[in-house]
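Worksheet for the structure shown next.
Not every chain is included here, but those present sit where they belong.
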Amino acid sequence: MNTLSEPIFDVAQLAHVELLTPDLDGTLRFFMDLMGMQETERRGKSVYLRGYEEQYHHSLKVTEAQHAGLGHVAWRTRSPQALERRVAAVEAIGLGRGWIDGDAGHGRAFRFATPEGHPMELLWDVDYVSIPPGQATKLLNRPQRRPLNGIPVRRIDHLNLMAANTGACRDFMVDVLGFRERERVVGDNGSAIASWLSVTNLSHDIAIVPEPTEMRGRFHHVCFHYISVQHLFDLAELAREAGISIEHGPGRHGIGGATFLYMLEPGGNRIEVMGDPGYMIFDPAWKTVVWEASKIADAVVWSGSPVPDSFWVYGTPVPRPVEGTTIAAVA
Amino acid sequence: MNTLSEPIFDVAQLAHVELLTPDLDGTLRFFMDLMGMQETERRGKSVYLRGYEEQYHHSLKVTEAQHAGLGHVAWRTRSPQALERRVAAVEAIGLGRGWIDGDAGHGRAFRFATPEGHPMELLWDVDYVSIPPGQATKLLNRPQRRPLNGIPVRRIDHLNLMAANTGACRDFMVDVLGFRERERVVGDNGSAIASWLSVTNLSHDIAIVPEPTEMRGRFHHVCFHYISVQHLFDLAELAREAGISIEHGPGRHGIGGATFLYMLEPGGNRIEVMGDPGYMIFDPAWKTVVWEASKIADAVVWSGSPVPDSFWVYGTPVPRPVEGTTIAAVA
Amino acid sequence: MNTLSEPIFDVAQLAHVELLTPDLDGTLRFFMDLMGMQETERRGKSVYLRGYEEQYHHSLKVTEAQHAGLGHVAWRTRSPQALERRVAAVEAIGLGRGWIDGDAGHGRAFRFATPEGHPMELLWDVDYVSIPPGQATKLLNRPQRRPLNGIPVRRIDHLNLMAANTGACRDFMVDVLGFRERERVVGDNGSAIASWLSVTNLSHDIAIVPEPTEMRGRFHHVCFHYISVQHLFDLAELAREAGISIEHGPGRHGIGGATFLYMLEPGGNRIEVMGDPGYMIFDPAWKTVVWEASKIADAVVWSGSPVPDSFWVYGTPVPRPVEGTTIAAVA
């Protein structure tokens, strides 16, 4: 019998992302009033939010801090034993930071970091959201009604991190956590410039793009999900009216194939919303799609105006002096 | 350590569906001229088709026959050894029908049937499509350009079968093949009336709905994928002009949450096209959503005109005498 | 020189519609919370509303009353002298009811009725809306920001009235007010069954459909405008959650070509929202499109499930006993 090494199935999904913001009120207005996210809980300097289709306590934790950036990323495993297996794998290469008892919305979680220090967690125990008062719905596969405010996002989709050594971060995600690399941009020598990886049928749950500064562990963006490019245009109007900087889009990516809109939330973090989800990957033997760096324009934008330079430079936290990193905001 | 039995990951995806048609030319015009599918090969009385985003040789095989209906359904496993494991499981319960050497587009495959006789196959070896002449594209994650004809579907999505004992068929898919039941409609006694199941992050790769006649093994529909509800309206116009019967929609399902349009292709088989894909399931501990039969109207149609009676009666092959099964076609 | 009689250009547009409702609070929640309309003013038992693109004080007046139905329809003329000319024409045939000094949002207006008694007004002086506090926008062709609540409609589009003698009402609108008949459904003897008429480039500013009861002057629906069929699906979700009856749609009309969704607001009046606007008429010599009654299914619904019987029967006020007029609501 012909055999094939089978993938690791231990990580099931992106559970949540924590964003740091120097402007908590502004950030909350952005996510709640414009993007229609629901507040589940407040604790100390943190507020826990979720999209209306999401069953867990939160998919986004917003925490007041001196600078914008990534708080942490949490991945949910497929089972308690899958959690133990991945924790052992992380500890084996020395990137573990130990267990915490939990946080609002979930139980014990194991902290670790990517090779460049992006804080991550692995967890199994999660709390499901209670139906908000007056929000019981006949649509039984949703925990609540569709919100009446803003252009409400449905769920978190993926995140994107910046790394000086994208290949090393990619290898970590693949070898230790079991992600599959779905698309890749390579330099002349074939080395990875950027990678898109997933554990699901999505084309990416996480992407890793180049870090052009001396900083490490920076955050590029987190993406939330709509179902139509019309919603991107609708949200863009609300964003313009509210003085939110629109960096790029609406457009369609080559890589992943989704339609996109990029904004800077008031705290400074880059946020993507996607319309239709692009292609999905069901082929269990999918071969990583490889783009040469010279074709990166097609790779990043398939339909629409070309990506601005800020897309390759701007991340949070913003380095100082900030002169070189201002983005050409439309607002 | 708390543990949990882990799911079977052996079946990866719906690979293709074979439809039987008494009107091969009409059926091909429907799939090629209106739905923009691409012909890969012809062999005997069969034509092999695919959507423009699909990497395999075909996702739809159309075979001339005396009556409309299902030829077979093929599921691709995650690996050669996964194939062997599932074959053993099928043989263990006596539903196996033995290996075939292969067909156009794939290698050896194992034939079996559901408890009600729907013909199915399990396979691993598949052929990837060659780029059609003149269709090379800069969009490297697609095997060809977007077609210029019709409103082209992107890929196959799921299929739906009719069964007298839906619970037994559901149990077979779950216990033997490793599907997870995502949503369910139950009668007063809690017994399954209909089930939606998947091995992917889709809400269903297959659904099983009630068979109201004495026939067994009937086909309800196969569904192809767009990305926007706009495409459903666009295709509906082409269908109306071409004299194709539109049975129902555009609308949005409660179960699964996708937008839909149902038509009868000229051979008589019901075909669904979906716009946006509805919700996806990433929760590894997803609990089957259970709808009482009294709520079935909400379950089937969340947005839009109610489903016509034909939806619960019509399937292929059509029983004779056919009086009781005519559908209220719009054409 | 070849000459042609030129049309009357005196009526410019549908200015506003007044609806009567036995459930003022419910009706306002529908229009404001779900359809995102803006309140301009309250006076006595009336509330004045507008869509966010509309420049006038209101396009919808909602007045508490014992029964649902039409309060009145107001048409704005192209000039003060055009108003005088049309008033003279109405008075000449004895359908005038005299001047009123005005109402919130407009100056003096001339009251009249169609041959079947639908109350109408002609007016020239209108008040433009003041920018609501905090709603100043950089988009100078709009009087305010896009609202954050509901799926906000942009503007009023058209209305539809029921008449026992649709031909007589049509002739009145054409001969006395200067409307052009754009499409028509005719019976076997060629007599008008229903008519769609406009003074603008829209395919209809008003439609007149058959009255199957002994009542006169009944209201069929008023329609508000979106720009995308996606918005119809979005609103349908909000309507379902809020317990609003959806009568029909989303679908696309044959006549006019617009996409539609029909609901009953809590007061009982039928409300249409349209997505894309269908075709527009620029041809100054447009010949009325004539549909035979046997083709009415195509005429009314081009894409989508067939229109339910209630569409041809239900209107406001609802006759009593009401048994025969209940509509097959989806809720």
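By written order: A, B and C. Residues from 1 in each chain.
The criterion applied here is as follows: a contact is a pair of C-beta atoms (placed from the backbone, for glycine too) under 8 Å apart; a residue touches a chain by one contact, two chains touch by 3 or more.
As the structure is a prediction and not an experimental result, all values here were calculated from the model.
In this structure file the full complex is assembled from 4 copies of one chain, 3 of which are shown.
As a convention for this text, only the chains that are shown with their structure count from here on.
Taking only C-alpha atoms, you rotate chain A by 180 degrees to land it on chain B; that is to the nearest 5. When every chain is reduced to the mean of its CA atoms, the largest separation from chain B belongs to C. Here the spacing of chain A and chain C, counted between their Cα centres, is 46 Å.
Note: centroid distance chain A to chain B, computed from Cα atoms, is 31 Å.
Within chain A, contacts with two or more other chains are made by residues 138-139, 228.
Only residues 33-34, 137-139, 145-146, 148-150, 228, 230-231, 234, 237-238, 240-241 of chain C touch chain A when the two sit together in their complex. The touching residues of chain A, when paired with chain B in their complex, are 1-4, 6-7, 9, 12-14, 53, 55-56, 76-82, 84, 138-142, 154-155, 183, 200-203, 227-229, 254-257, 276-277, 279-280, 282-284, 289-291, 295, 298-299, 302. Residues of chain C that touch chain B in their complex: 228-230, 233, 236-237, 240, 246, 248-252, 259, 297-298, 301-306, 308, 328, 330.
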